[in-house]
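Just one protein chain is left out here, and the rest sit where they should.
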Amino acid sequence: MVYSRYLLKRLIYALMVLFIIITFNFIIFRLIPGDATKMIIDPKFTSEAKAELKREFGLHEPTHVQYIKYVGNMIKFDLGISFSTGRFVINELKERLPNTMVLFLTSFVLTVVIGISIGVYTASKQGTFSDGFVTGAGLFTYAVPAFWIQLLLLMLFGYYIPILPVHGTISAPQPYGLFLQILDRVHHLILPAGSNVIVGFGSWALYTRNTMLEALDQDYIVTAKAKGLKENIILRHHALRSVLPPIITLVFGALPGVVSGAVITETIFSWHGVGKYLTDAIMMQDYPAAQGAFYLIALAVVVCNFAADIIYGFVDPRIRIGEGGKE
Amino acid sequence: MNKYQLRVETGVMSFWKRYKGKPLGMIGLIIVIIYVFIAIFAPFLTPYSPKQILLADRIAAPLWFRYVIPKYNNAPQTVTIGFDSPLYEIKDMPVSHIIEYNYSAPKTFSLTFDCWVNAPFHSEAGFECLIKTPEGREYSLWGKSYSSDSDKQVVRIDSRDLGLKQRLGLTIFEDPASKIFSSRGDYSLIFRPNPGFGDTSTRLYISNVKLHIPGLVHGILGTDHMGSDLWTQLVYGTRISLVIGLSAAVISVAVGTAIGIICGYLGGVIDEFIMRAVDVFLAIPVLPILIILGAILGKSIWNIVILVSAFAWMNTARLVRSQTLSLRERIFIEAAKASGGSDIYIMSTHILPNVLPLVFASMVLLIPTAILTEASLSFLGFGDPRVATWGRMLHNARGFGAFTTLAWWWLVPPGLAITFLSLAFVFIGNTINEIFNPKYRERL
Amino acid sequence: MALLEVKDLKVYYKTLRGCVKAVDSVSLNIEKGRALGIAGESGCGKTSMAMAILRLLPVNGKVYGGLVMLDGVDILSMDDEEFRESVRWKRISMISQGAMNALNPVHTVGEQIIEAILTHEDVTRSEAVRRGNDLLEMVGIHPGRSKDYPHEFSGGMKQRIVIAMALSCNPDIVIADEPTTALDVMVQSQILKAIGDLRNALDLSLMLITHDLSIIAQTCDDIAVMYGGKIIEYGSVVNVYGNPKHPYSIGLLKSFPNIKAEKAPIISMPGSPPDLLSPPAGCKFHPRCPLAKGICLEKEPELAKVHPDNHRVACHNTDMLKKGTDIWNQ
Amino acid sequence: MESIEIIGGRGTIGCKKVILEVENLTKHFPLRRGIKGKLASNSTSTVKAVDGVSFSIMKGEFFGVVGESGCGKTTMGRTILRLLEPTKGKIVFKNTDLIALNTGQLKKIRTKMQIIYQDPYESMNPRLDVYRIISEPLRVQRIVKNLHDAFPYIKEVLEDVNMVPPEKYMTRYPYELSGGERQRVAIARALVLKPDFIVADEPVSMLDVSTRGGILNLMLKLSRERGVAFLYITHDLATARHVCHRIAVMYLGKIVEKGPTDDLVKHPLHPYTKALIEAVLVPDPKKRGFGEVLKGEIPSPIYPPSGCRLHPRCPIARDICKEVEPKLMPVDNNRMVACYFA
Partner (left out) sequence: MRSKKFFLPIAICLILAVTYGTVTAGQAESEPYGPQINQIIMPIIKDLDAQLIAFMRGDIDVYPGLSRPSDLDTVKKNPNAEITMNYGFHMFYLCYNMRRDPLEADVFRQAVAHVIDRDNIIQTLFEGYMLPLSAFLPPSSSYYKDDVPSFPYDPEKAKKLLDEAGYTIDSATGIRIDPETGEPLRKITILTPTYEMAASSAELGKIIAEACQGINLPVEPEPMDFPVMVDKIDLREFDMYVLAWELNRLPTPLYHFFHSSEDFEAGYNNPGIRDPELDKVLEELYYAPNVEVAKKAADKAQVILAEKQPYTVLYSRPYMDVFRKDRVTGYVPMHGYGAANYNNNWTTLNIRPSEGTGGTIRWLLPEEPKVLNPCTASTAYEWEVLGRLYDGLMAVHPETMEDIPWMAKGWEIGTWEPEPGKTGTVITWYLEEGIKWQDTTAFTSKDIKFTIEYLRDNKVPNYIAMVEDVVKVETPNDYTAKVYFSTESYWHLYGADANFLPEWIWKDVKDYKTFEPWLEAHPEVPGLTKLVGHGPFILDQYKVGEYVRLKKNPIYWKLP
């Protein structure tokens, strides 16, 4: 089947990217001037202790052996041991991943859904106000530093009008009862996720509106209109449906950028997630930790991109059936 | 309307003619010119240097708050009073000086003077330094006895000094400055010899008397946590942002264009390879990788420029490549080939000029991206620590108490500066796109 | 009464550079079961007219006057919703220019036919599917392929599908706008033949818009030749082809080599079609017309009857044109 | 090569000079399949755009190649000019084997052979004015040193294509010209190097009907007056018949029939030619009726049918057609056809 061949191709490609990222990860952390283990070597360690430590981190072997082992470890998700805590990086990441996922998914899904909805809506209601609104929102996303807006919102709702929590994912201690716990989480999510939505939805709205308007110029839309289809069916069934593939590509293409945003968001709102872990690790020069976090982030992006390819295939019959539209 | 009837004019003049008609483009241009002006004339726009500290109290509010916000109506500006005469010779009468203080209470003050005595051996020469409030309360700030001649001594009295607090009978968390300067009016600074200052030959000399009261309001934008002028930082930050934005955009667009044209035109394995590389680069989350590389390669401005460019060329390359691909299929390219034009001739004469408008627009649109990236890095604390940038201002604001002091005036200006500059470039870029590439609509 | 009557239709476009009078007082009739060909070069306003009838003009285009009567009802003044429900596709359907683009690439062709039926008729889905399949079969496409996507069909087949779609609600009139432009001669023949057959079978009225006089000659009963937003000659194909009265029609006919006749020189008319932003005064054809005289530069000629059989021509020089005069001899 | 064109039965049609001789010209495009595909490439997945085509063109002759889109005629035109590299075959132009030429030599010989494109809007760089467009070949070929020196050439050639006064047009940009004018500029550009041979690839199909005649007539005039040979590529048999001396009909990368125009049009031998002629509509309501056209559409050139490529559509096909490909065989002195039953 064409689709499966397409998928196989994208899978091979995804693996290739992953492999490159692993290699890259390996290389850059060997570029560090000096000895990477310096940070954990306490001066009172004896030279045997130091050698032991190097052995522990596999740094005593020749580079190519290290590399092969490294690739193997990455595949096995053996991300090594953190310099600063001595714990397995993967365990530390596991503790943080759910938080990141919650924040990331909530804000991303909300951003995209709200953005696209507004885009579709304004495309159907062409006029000065909707034009201005969407263009303004798009410019806002593009030109305003997201972290600044987040700081302002934090200051406003955390400090001036302290109605929202300024840090963390849950209250300490967590309330009892599932419902209250969910409510508590939502309360903590409002600022970080909400601010992400505020700064992010505009570009989606603008892009959706633009592509929708372009799609509405297409002959098949004219045909659909001539067919006497209802306005909103044309909008959703024909226009939106046909601009979905590029939007989906874009949605997933935006992931790396969103991940970057997540790093900042987590820092600003002291969100106990992978992004914050990464920045902390780099600050502390905890290389295995930084490497692991980066690997996880890159892996997430690669996986999401692959997911995008799968979904893309579903929404664009040209891919699913053949005549590869993406080549 | 036939797509071919699209008027494509060449020449700077005709471009300018059409550009002039676009209000947003002109607004953008004017804003950029203002920024450039600020960047160039930074030293003339502010009397301070961005690294100068203790210009006022920490996190002082802008001066104009005095006229706008009632709370700051009487907030003190930095007051430094040096006394007229360089040297006082005091025999047995106190010397006093009137200080007019018409502000609300400051947080701190300091007083410095040099003093020395000429006193016979075993005398009990001594004096104290005090401040008398308009109400007549006296606060003794310093006192010392001499039993013989002394060398010149620099005395520095600071309201934050724990010893002073003790001397004034305050707890360590109480604040002498606000206690002493709690009312408005004429204060007196008194140097009072001990009763029985000694015999007639005893002389107390005091010079270089300087009272310094750091202001709670200062300058156009107030001060940061180190008492450094925020307006100055903002002005000098303009330089860095423009330099980073422009150079990163130019580098990455140049690289992207070259790669795009070569890939698009030559195609084949090189194209395949580079485009895969582009895909890989695009799949890498930029900020984390910049943080990592920045931490490894060092945090200089130029490293940041290079790193930002290293992760910003891909979109241009893709864009130019796809444009080149379609140009390559355009018949006029083949026509040039049919006339005997070489590849290099065609790339440089036919393809490059045709992608330039696109490239130019995307370069302008890349500038804000570069500025924002640098700001993000600096904000996270991964910027060049030696230069004042807007991102760093925000970093400091966040790290050093803008929130808890609710110092919004510290937080708002750098963000606005970034926003306006980015917007200006977006306006310009969009206008260029509108003129040159009306068909081309990128997601902003 | 004519099935479709267009009276003094004016369609103007507002552009940045000014107002384009794309259709300027055009009147025509289509009787039940007859086919009218609209001929003209690009930019003569023929497509705008069709779009105006279907009320599908782009945002910047607007009808500035005139009537479009369908069975005596003015469909231009109809409420949008009513027009959509009762006229579009149900009464007037369309075969649009470039069939490749008339089909939405993300839906199956069957779906696209069915949705038209379901919108306008109160039938069950399975009934609609059945009818869709019938239609496909009618245009020569195996019904089993209704689940395929447009890109899986060749150009000719897509055009057939578009035709099937146009017929899905049993319309009274089909407007076919350059239905074969992008197709090869062989396929063009096939498609035109199919249209012709269907028209006979279903007693359809057809408005066929094309620049190719051969197509009209082969498929239509009447012809209206448009130039610069106006009809300059109107009549039955036999009359017009046999005895063209307008210099432009004559030239146009002579620009088409006839492979099945003796070799005749191909003529070319000097100049190019008018820029409708600033059309020439008087007769719009006068700058290119070999017969142009004073009055042509000033007064726009009326579309006047020159033959009892409703053959009309808009030219000041009709009388100068005797049959066989070779005005385009170069 | 001062030769006499020998056709089919080795008879002569005259003592004209052969300017171009194409022999067994083949152009296959590999399918784009990415790096991996290239590594594992097998020969079957190629687009056989041109598959063994032979003909020759005389000095001053108007040679037509007719076929539906996808038959390979455009590719052939470009391959002859070596704008595309032929897969195999021989192209002899004015005694020179084009295939053997290196880049420099090729560049030189390009002065003698030019091309006119279908789309006058596309064939000119929109950022250049007429003067620059026409002067480009002169500059590329170093016939003139700078733009200024090109003036007399351009003036002359614009006059040649009836764009008078030339000065009025020189400073215009393509978008300021009408379709017909643009095509004239394109012809001027082709002519400025005074070539002996021009490939005209559907030069009028994009033009308004009313201006087509002018362009065709202009080309005819040039070929008559200057002895420029034209390879006229078209899908429109009607115009081909009007201008060409001889016509070759192509189907799926092969020439199926070849012969003097009138002969071929009046008495087509190959079923495909017949159908093609039948399919041409005539602008005459009195002669109505669509002739017997072939069923279906042209198959994909990636997987052409076995045997005679027409057999799945051919009304007279028999078993042999499915298996053995008919050769292009001479029928009489001037005509050749590739059909067993012609």
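To keep things simple, chains are lettered A, B, C and D as they appear, and every chain counts its residues starting from 1.
In the analysis below, a contact is a pair of C-beta atoms (placed from the backbone, for glycine too) under 8 Å apart; a residue touches a chain by one contact, two chains touch by 3 or more.
It should be emphasised that the depicted structure is a prediction, and the values quoted were computed from it without experimental measurement.
Student: Based on the whole assembly, the unshown chain contacts which displayed chains?
Tutor: A, B
Student: For the full complex, which residue in A:152, A:170 or A:315 touches the chain that was left out?
Tutor: Selected residue, touching the omitted chain: A:170.
Student: From the listed residues A:138, A:158, A:256 or A:313, report the one that touches the chain absent from this view.
Tutor: Among A:138, A:158, A:256 or A:313, only A:158 touches the chain that is not shown.
Student: For the chain left off this view, which of B:161, B:272 or B:434 is in contact with it?
Tutor: Selected residue, touching the omitted chain: B:161.
Student: Please identify which residue in B:23, B:143, B:353 or B:385 touches the non-displayed chain.
Tutor: From the options B:23, B:143, B:353 or B:385, the contact with the absent chain belongs to B:385.
Student: For the chain that got dropped from the picture, name the residues of chain A it touches.
Tutor: Chain A touches the missing chain through residues 33-34, 38-39, 41-45, 49, 81, 84-88, 91-92, 95-96, 99, 158-159, 162, 166-170, 172-174, 270, 272, 284-285.
Student: Residues of chain B in contact with the chain that isn't shown?
Tutor: 53-54, 58-59, 107-108, 110, 154, 156, 158-162, 171-173, 225-226, 295, 381, 385-386, 395, 398-401, 403-405
Following the convention adopted for this analysis, only the chains that are shown with their structure count from here on.
Student: What is the distance in Å between the mean C-alpha positions of chain B and chain D?
Tutor: Whole-Å distance between the two chain centres: 68.
Student: Approximately how many whole Å separate the CA-defined centres of chain A and chain D?
Tutor: Centre-to-centre distance between chain A and chain D: 54 Å.
Student: Note the residues in chain B that touch 2 or more other chains, in rising order.
Tutor: In chain B, no residue touches two or more other chains.
Student: Touching two or more other chains, which residues of chain D qualify?
Tutor: Chain D, residues with two or more chain partners: 34.
Student: Residue numbers of chain C touching chain A in their complex, please.
Tutor: Counting only chain C, the residues touching chain A are 51, 54, 56, 58-59, 84-85, 87-90, 93-94, 96-98, 101-108, 115-116, 119-120, 148-149, 151-152, 162, 165.
Student: List the residues on chain A that touch chain B in their complex, please.
Tutor: Those residues of chain A that touch chain B are 13, 16-17, 20-21, 28-29, 31-33, 138-139, 141-145, 147-149, 151-152, 154-155, 158-160, 202-203, 206-207, 210-211, 214, 250, 253, 255-257, 259-261, 263-264, 267-268, 275, 278-279, 282-283, 285, 290, 293-294, 297-298, 301-302, 305.
Student: Which residues, counting only chain B, touch chain D once they are in their complex?
Tutor: Touch list, chain B to chain D: 4-10, 269, 272-273, 330-332, 334-342, 345, 350, 353-354.
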